[in-house]
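The structure appears below as structure tokens.
In this view, the complex is presented without one of its protein chains, the others remaining in place.
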């Protein structure tokens, strides 16, 4: 067997379990050696199931282990600053699930710690690892569509989140929680920075979100530095499924990324021609999550720079903060307000 | 043969010719009896080809003819006010191609004249007659998607218009020229009024448009009176074809209207799986133009109110004016500014 | 007005009415001057509605009229021989709806009469006028898919026909009635002749067809003279709609012709992603019927040879007869049996 990067996973919620399984079972370059979660049962059970040598309810034990070379930080966003700073100080390579933080203050502390420690720090914008988005990026760079002039993106979830999660102090609110992926794609695919945003939003489907101060739908106009335009729509009420689509219009053509049909079966009856829909995130981006984890581990192994940097995460956060402010204040917000 | 409504067509440019052919050849309820155009050759040739009894270079001769019961006004937008007011005073039923005017002043004079004369006045928003948009309207009214919460629309032309036409004093500029259709659909499908707009735009593909003060791309956020959201994107550089799509997201589902493939042929080679694209407006909406003309003629015959009123035209114009102002002044514009 | 070809229509059933309307209303090159049908009410009503000068219950009156230059024969198949022979003897240009006859004897009498009279004779295989099939033909001739090696075709009707019509002595039975279109496409698109057929069939959905000796489903293997392969499937029980598709596989690629979705509306709900289906033949091939009638009239006007000849009709009939015999005798049938 080839040498493998010994990896630890901090935080074993939904994403932590997904990464743990990939690291333990499908990524030949990694060896999952340590998992931690504040819930003892969860840590013990996953370690047992996956044959992980060590587990703990205290992530600091994981960071203290010399056996661990790289960590996946999948604990709640509110803990990211503390964990990432500690991981940097411990000299670990760090993969941090999105969003890295809900404030610029936290973000800048993390980036400073990472910078000081000189460790690899990558952020979990997994859409960049999707075959469709990757092919789109290649086509843009190859000039297939000429100069990109308009970026459109739709991100719709099929249900209302738990109200404890939807609280803006936990999730950042709809725009930060969901559109952060689209803001990252906007910067990456357009190879440009956003200059100004304007958002409209509302609580239109799930009035219970009002009780925690969140909304369920938003449309956000983007103006890029070089003059290109954009619009991002996010929604929590796509009751038909998980709907993620992006369009780039250029001077010579266009690229549409995304799909609806999950199972390759068309049903033809008197009631119409029907097929199923992508149900949720893992069905749509499971392969991208796996590719992302594998790529990060390989970068650690080869001591290469990360594919998605802390600066990328910070830039997407700034767009999200500006869009949230735009919605609240009903005015266009120039991103220069955040510099 | 059943009785037919005797109809005249004023202005024999592209749209005038299309309506003339439908009225002369495919609409059993109409008889095309008079055509007029300032270009004598154009009027004479079309009258000869279609077997129309009378033609003139002066639309007032057409309006003076007692043989004409209804008129289609397809002359340049800048002439609409004068022609429509005269037609109303002549007691004709009036179908006016969109946009009825580029200013509220002109619009209000026309509506006043129509109102005073008590004639039928319908405006040419032909998308309402498309089978897809009609089915969408029925589904919304039937509750298929619950309460509509987001309206999205894309309108992309496959080429840069003639610079003489693109001049904002002729076409109204990109937003008024193209998005007026989307603004009408927004009001009709959402069964709500727009309260506020915010537009970003730019000249990104055809720098020559700068010489006449027009742009080629815009994204426009909408906020509806009852809180629903919207976004309209228009572009002049869809080099791949004529791309018209609308999406309505509701609390229980969604509706997507539009299509790409024109000819039912899929070509499978080493270079990929390919098909053709809708080339332009007549291939996409030819049947809708025909249905619209037929419906108007039937309404005249039965003395019924118009399907699309002058008030509808005015409301769409106000959205377009506000969006244009928003783009120019880089601020959200409340439609109350126009009341 | 340009000169127009004066046309008569014989037989005013469904197809006769369709052609009559096109000839009277949408084909500028034609003038419908005479209609005939054995049902007096039907002939009188259509003449009145369309403003046709003359009508009769006796097609011989129509043929005797010197005002009629070309005729559309849309009477029942069983009358085709008599009518076409008489029309040829009357020196009329003849368009005959498919199938021209149910026996080779009748066919050969018709072709002999046409040949003797030297009149234009075209047969109604309207699929050749569909935009998809036309584009496919162009791609094959341009070499897009290399050498065609396999022809596949599906023709499915959405209901059981009237039992009076389904009788094999009236319709020719399922294979002759429905697959004759596919056999014509096979010869035309492959530019080759069929050498051998083998058919399986059965009454699987509508047992009532057994009472008149017809079946409702068949699959027919084809071997072409130059070695290419084929399969045609026909069915009467596509309860979801009218399903017409053809595939050509070549040495360098493939062509798939056909489509399912009629209205450009996608409906997205918890129950899946659904759209409507092509309901029936006119929705699918209405434009092809119109293009076919127009092309025939233009050929008459220009004295050009027909696009689809009597020999084409005879060749498709032979394939149908052989396939029917193959089904009945459960053996491959070589088309040489019919020479």
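For reference, chains read A, B and C in written order, and residue numbers begin at 1 within each chain.
In this text, a contact is a pair of C-beta atoms (placed from the backbone, for glycine too) under 8 Å apart; a residue touches a chain by one contact, two chains touch by 3 or more.
Everything numeric in this text was worked out from a predicted model, so none of it was measured.
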Please work out which displayed chains the absent chain touches and list them by label.
A, B, C
If I consider the whole complex, including the chain that's not displayed, which of C:51, C:143 or C:202 touches that chain?
C:202
With respect to the chain omitted from the figure, which of A:39, A:191, A:266 or A:311 is a touching residue?
A:266
Among the options C:29, C:182, C:233 or C:276, which residue touches the chain absent from this view?
C:233
Since one chain has been left out of the picture, which residues of chain C touch it in the full complex?
146-147, 149-150, 152, 154, 156, 196, 198-202, 204-205, 217-223, 227-231, 233, 235, 237-240, 243, 249-254, 330-332
Using the document's contact rule, name the residues of chain A that touch the chain not shown here.
1-2, 25-26, 28, 48-51, 130-132, 135-136, 139, 144-145, 252-259, 261-270, 276
Which residue numbers on chain B touch the omitted chain?
238-241, 243, 260-261, 267-277
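To be clear about the criterion, only the chains that are shown with their structure count from here on.
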From the centre of chain B, which chain's CA centre is farthest?
A
Equivalent interface positions on chain A and chain B, same or different at half:
same
Which two chains does the highest number of contacting C-beta pairs join?
A-B
Averaged-CA centre spacing for the pair chain B and chain A, given as whole angstrom
42
Please work out the Cα centroid separation of chain A and chain C, and write it as a whole number of Å.
57
Which chain A residues touch at least two other chains?
238-240, 243
